[in-house]
Each structure stands twice: as structure tokens, then as C-alpha cells.
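I am attaching a structure below and will ask some questions about it afterwards.
Left out: one protein chain. Kept in place: all the others.
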Amino acid sequence: MKKILVLMIIVLMVVPMVFAAGQAEKKTGYEIVVVPKDASNPWFVRMKVGVDEYAKETGLNVYQKGTAQIDATLQAQLIQDLIAQGVDALCVVPVDLESLEPVLSQARKAGIVVITHEGAGLENVDYDIEAFSNAGYGAFIMDNLAEAMNFEGVYTTMVASLTNGSHNEWADAGVARQKEAYPKMQLLAAEKRVESFDNGDVAYNGAKELFKKYPKLKGVMGTSSYDAPGVARAIEELGLIGKAFTSGTGMPLDNAALLESGVVQSLTLWDPALAGKAMIALAVKVLDGEKIEGVVDLGVDGYTNMKFKKGSKTVLEGEGWIVINAKNVYDFGF
Amino acid sequence: MAEGLLRAVDIYKSFVGVQALKKVSFEINPGEIHCLAGENGSGKSTLIKVISGVYSPDSGYMEFGGKRYEKITPIDAIQSGIQVIYQDFSIFPNLTVMENLAFNSELADRRKIVNWKRMRKIATDAIAKINFKVDLDAMVGTLTVAEKQMIAISRALMFNTKLIIMDEPTTALTKREVRNLFNIILKLKERGIAILFVSHKLNEVFEISEKFTILRSGELVATGSTADLDSEKFSFFMTGREFQKKTFVPLNVSKEPIFQAKGIGMKSAFHDVSFDLRRGEIIGITGLLDSGRTELALSLFGIRPIDHGAVLVNGEEVKIINPQVAMQHKIGYVPEDRLSEGLFLTQSIADNIVISEIDSLANKIGILDHKRRSEEIERWVRELAISTPNPDNACQTLSGGNQQRVVLAKWLALNLDILILNGPTVGVDIGSKHDIHGILQKLAEEGLALLIISDDLPEVLENCSRILVMKSGSIVADLDAAKSDEKTILSYMM
Partner (left out) sequence: MKSTISNTLQKLSRRNEPYVFLVLMLLCVLIEIRSGQFFSSNNLVDIASAFAVPGLFAIGAFMVIISGGIDVSFPALASLSVYATTKFLLDVNYQGGVWLAILIALALGAILGAFNGLFIGYFRLPALIVTLGSSSVFKGIMQGALNSKQLTVIPIGMKNFGTSSLFIAKNPVSGLTSRMPVAILAFLIVLFLVYFLMRYTMFGRGLYGIGGSEISAHRAGFGVRNTKFIMYVMVGMIASLAGVMRVCMMQQAHPTNMLGMEMNIIAGVVLGGTAITGGRGTLLGCMLGTLLIVIVENSLILIGVPTSWKSVFTGLLIIIGTGVSAYQVSRMNRVRSVETVAKEVV
């Protein structure tokens, strides 16, 4: 009896299931496939918008194909299928770097051009595209915060945790940018960096404490996508709208209400549609046999001035950040 | 038998592979104190559970208050006035005395809402019935065993009770508490309540009960009036063996003492204790629970070191500051509570035997010599007659008496000079008790020096050459066992 019950539990625990999706149409020219982490995440739905737009503009056989679920194994299988299908180029947003290496190596051996996005650590690629350099993006967040704060006052920075690599690089770059460009602003000496643990509630309660303890505090530079929205809730509740400000990464639709009500002036982000286009554009250049060196112009907004990351021969960094505010918040569909 | 209260007729009960009860018949009259005796595993608890409806018998029937039951349900049993007090008393250690007392009747009345005033009244009434005084708001877990037992009895009396069954009620009680319990049992008897109590202690059976029933391997071997019973018969019925009492006579006592205590003391426990112990001698130390006897034993083994006086082993002063030092000087200690201190119950019998000599069984590079290990185990299982089909079984499969033998084996394997035993036969059945006494006497003859701490006066009288009586932390009498009796010892103890 008990055994059956235990079995039942096990079966129930293995509930997560697999769907299959995707389609392919035959067109002329290069066949280039974009493989995102999955097919249904709004982020990649937005990427598909860019990919489809590119296909329409150029008439190339370019399409996006994703798995039903974010799963490294499923993604690897999908890529193997595409290799067998003999596509010309693969543009991949990897789920898991390590488990993808062997598959990408197969692809390259089969003569397929491999471009990745957010896969800076990968070896078996032709090139990897990053929307921006960490330093550039951090400075950009600071520009936004500074503008909201009218270029003066005390601010501090918030990261998911002190061990999070990119968040801290962004925050460092933001502080550096302030020192160089906004002399009337000061970093809060007593609390230079606060952690939010990627949790909106922690960001909210932490911000409340900060504003209570440091009445002079006027701005919080967020990094994680939970930071600015959490801080904004605190600003609103404490009655500090118009007196205290925050900026940072944030998804448009998630924060529509905050942006429209004016608690937050602007958030920063990169547009997956543009990233998708940029990957394809780069793939085309490689297939056309163009030499990729120096400053690369992919003809896509924010990706016109791409440079190799310091010390890397494969990673290209753009300036593909965008500002989201009350005006454009509904333009992205995610 | 119209006036009989309970009659059990030809009860059979078996568990998978075990015939726990075979054709057991006996009866109890109102107001009768009836003792149910038998060695461990003889079926006493099973019989109780059949009577109280926890188990239904395979065949046979019962008559209770003139009504015949092929099988009785627990509810029927309670309603006909049978109350069982289990060995664990079925109490809630985390709740107050008041709640423990009132719960059962509140539940029986199917109440949903708690009325604390009513609970207090129920509880007050319940303890008044047996003149039991206790703080109703005390947490039961903080009470003594005897007090817990009183709570269980008070609770049992709240119903229209005609028969109270107690499963081994005296095992965990001190002498004084047993007295008290017996007084209460006598009071209950006056009120016409019959008592069926399980015990395998000879003196208790004789002292309190009018009738007895003895089981052996699930079979009824004797039932009748206690007046017709004597201790030889009792032991025989219990074990099926004839025992002759063998009073210890020290034979080859060494001239020089192997162990000497000179004015030793430990703050707030005992003081100014001196005695000599020679090879071949068995010294008994007895006294009330607070007399300091246990502390003395612990300090001789270094568990709670002395702070006064000196200890000499073989004439040389030794500072026994911890058990390791004691063991280096060939002193061993068999604790009072073998279950928590002396044995690893879940480990095998074999491992328990060799655990303390494991170092000597290893060869030079530290690898265990399996052949020597099994030889050792075989030797001790044989010498101490540990009854087990397989020494690889867990220790907890053994009866109390056999567990005690394992503890002994563990120490004897070390080739000791001095062995201290605290309550060597507490909770051990009569057959094993006899065997253990025999083993101890034989060890003394072979030249070991033994120190037995015990409040079982017949035990010290029978097995020791000298008896030291302790009271309030000091030795008040040093008696020659052969010229002493229980009364003398008691007069010094009290």
C-alpha cells in the first residue's frame, strides 16, 4: 500500500512534460535559424518579432525555432536536428553553456556558421554578440538616474547580491560614470551597495529602511530587474514621489503602471528584437565571407559600432541599450 | 462462580510464528489483588491486551460481570469497568496534571469546547479519591515516575472501575514509591476494586497479592492462592528450573588489598568514605537512593572524580580523574541504566561484546583480526550463556537478563582486576538473575575483586562477603554478610 503511494508521489513529481513546436517554410538564399532559450517566454517572442521583420526586409530564409520549455537538453536536441537539416547558420541563445559546447562544435565541423547571444564564455562559436559592455550599460543606467535626480544629491546602488558578477560591474561602472560626469551627486558613504537577493519584497523593505535611516538619500541605482520596481513601491508608500528616484533594469509591461504613474521616470533595457536581428546580420556577413575586425557595423540600431571585448576574439559588444518610459512602454509586447 | 468478576477461559492467541497464549484460564474476584507473573516474553502483556480488548483471542472466551464475551472491544471493556495502566502510563508529558486527568472523561463525554474550570474540578475530584496531592498546574513530564503512576491511577478511577490492570507497575519505582503504591492498592481493594498487576519480583508477589497466576511460554503453569506459594516454588514455576540459593563464601581472598579508598569525598554527595577491597572479595554497598551510593560508584570509575581523600590501587595512589584512567588500572563499571549507558542497542551483540577490547583485537597495523574476534565472541556467549540464535543480531532483541550479560561480557573481555556493578540485576528476570549471581560469584573465586551497589537487600546478603551501608553520604555500617539480615541493614539505612 505504502509503496504504491510513494510511487504516486514520484509520478506526480515528474509532472513537467514536453511539448513540441515550430515550423519551417522554404525560402531562397541562406537558411539561418535563430534558436532561443524557449518559444513562449515573452522575451523571445519579442526576439521573433525582430527575426520575422528581418526576413521580410531581406527576403532571406530566416526563422526562429524554439523548444516548448527552457531546457538545456531539449535545446541541444533541437540544434542537432537543425545540423542534420543542413542549415547555413545557427544563431543561438544558450540555456546552458557547458552542455552546448559539443553540439556547437558538431555544427561548426559540419560547416555551419555559429553565432551566439549572451554566451560570452563559449568556445565553439564564430562570434558571440553582447548587447553592450557591462561598463557601458552601468554608465547608461547612471545617466538615467542622474537625469531623474536633476544631476544632484545623494544616491546608492543596489545589486542582487555582492557576488553577482554583472550586477556589480554595472554598479561599479555607474559609480565611475557619476564621478566623472556628475560632480554634484554623491555616493552614500555609509551604504555604498545594498543587496536585494533578486526579490522585490526585499528591495522594497530595504529601500524603506534606507530612506528612513538616511533622510538625505535621493536616488537608488538598481541593477536586478526586481530592484527598481521594489524601490519604487517604497518611494510611493513613503510619500517620496518627486523627491526620491530610482532607475535600473526593468521589463516594460511589468512596470507599465509605475512608469505611467510617474513614480519611476525611466527604466533601461536591451531589446531582444534588435539582438535577434543583429545576430542574423552578423551571420550573413560571415557567410558572405566578410572580414570581421575593428569596428563592426551590423546596420541594426545600437549595433552599428560594435567592438571586440577586451582580450577576446569572438565576443562583440554593442551599445544596444534602450530607455523605457511612459511613452514607449507598450511598444515591445513583453 | 456467580460472584466472580472476570473469568478467562481457554484463551489462545498467536502472532506470526509465535504462540503467545496457549489455553490460558484464570479468574479474578471483586476486590482481589491478583499477581500475574512470568518471565519476559511469557505472554503477560498479551493476556492483558486480550482482556482489555486490544487484541481479540484466536479462541476462548471471557466472562465479565456475568456477561460472556467471545471478544471484547476496548470500549466494551472500559464500559464494563476494566481500566489498564500501561507501562508508559499513557500520559502526556507536555501537558499539565489537570489536563492529563480530565482529558479522558472530556473525550468520553464528547465535548468539543474546553472549559478550564470544569477541567480543574474534574481533576481535583480525581486526585481526592486516592488522597493524592499534586500541583494541578505542574507539567507531568517534570513529575516523578510514582507521581505519573498516581495520575494514571486517579484517571482510571474516574470511571466506574471494577478492575484495574497494571503492567509492571513497580519496575521504575524506588522502594518508598513501591510502598506508597501498595498502600493505594490496598485502599482500592477496600473499595471493592480488583487489581491485576504484572510483576516478576518475588517479594512483591508475596507481599501484596492474595492470588497469583504464573505464565511460562504462553502457558498457564500455576494459579491459586499466594499463601500456598513459597519462593522455591515461585522460581520453579517461573523458569521451570530448580534453583538452590548459593550464598557466597569468599574462598581465596588476597592478603593485600587491591583497592583502597582513604577518606574519599565529593562535595554534596558523600564524604569520608574508606574501605579496602581484596581479590576474591565481593563488597556490597547499599543505602537509600540519596545516600550517595550511586555517586560513590561513579567517582570510583572516574565519571565524577573525587575532591577529597586518596584512592590506592595495588598500594599505589592513583588519581582517577576520568574513566580512561580507571580502565588503565583495570577497573570496570557496569552502569545502572544499561540501556542508555552500557549498550548500543541497535548494534549487534557481537560488536557490543568486543567494543572495549577492539584495540587488542587488531594486529600491528590496525587491521581487525576477524578470527580472534569471533573466538572472543564465541567464548563470552558460551561462558555467560547468552541465549541468542546468532550473535550478529541486534542487542535489543535480547531480554533484560541477556542484555545485562552482554554488558558483563564487554567488561570481562578486558581482563579486569576490579569490577564495579551498579544495580546488576535491575529489571532482569528471575532465571537470569540467578545466573548472573552465579557468574559474579564465580568471577570472585577466580580472583576478581567486585563491588556491587544495590538496594536489593537479598541480593547483597546472598552475594557479598561484606556490606557497607551508606546514609546521607557516609558509611554508617560495615557488616559481615554472613552474620547479617535484612532488618539489621534496614535499621542502618533509614
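All chains are identified by letter, namely A and B, in their written order; residue positions are counted from 1 within each chain.
Rule of thumb we're sticking to: a residue touches a chain if its C-beta (ideal position, glycine included) is under 8 Å from a C-beta of that chain, and two chains touch if they have at least 3 such contacts.
Values in this document were obtained by computation on a predicted structure and should not be read as measured data.
For the chain missing from the display, the contacting residue among B:80, B:104, B:149 or B:170 is B:104, taking the whole complex into account.
Contact with the omitted chain, checked across B:25, B:144 or B:415, is made by B:144.
In the complete complex, the hidden chain is touched by one of B:289, B:321, B:355 or B:385, namely B:289. In the full complex, chain B touches the hidden chain at residues 86, 88, 90-95, 99, 103-104, 106-108, 111-114, 142, 144, 174, 176, 288-290. Mapped onto chain A, the interface with the missing chain covers residues 1-2, 5-6, 9, 12-17, 40-41, 161-162, 190-191, 194-195, 199-201, 204-206, 208-213, 215, 233, 237-240, 251, 253-257.
By our rule, only the chains that are shown with their structure count from here on.
One simple way to say how far apart two chains are is to compare their mean CA positions; for chain A and chain B this gives 74 Å.
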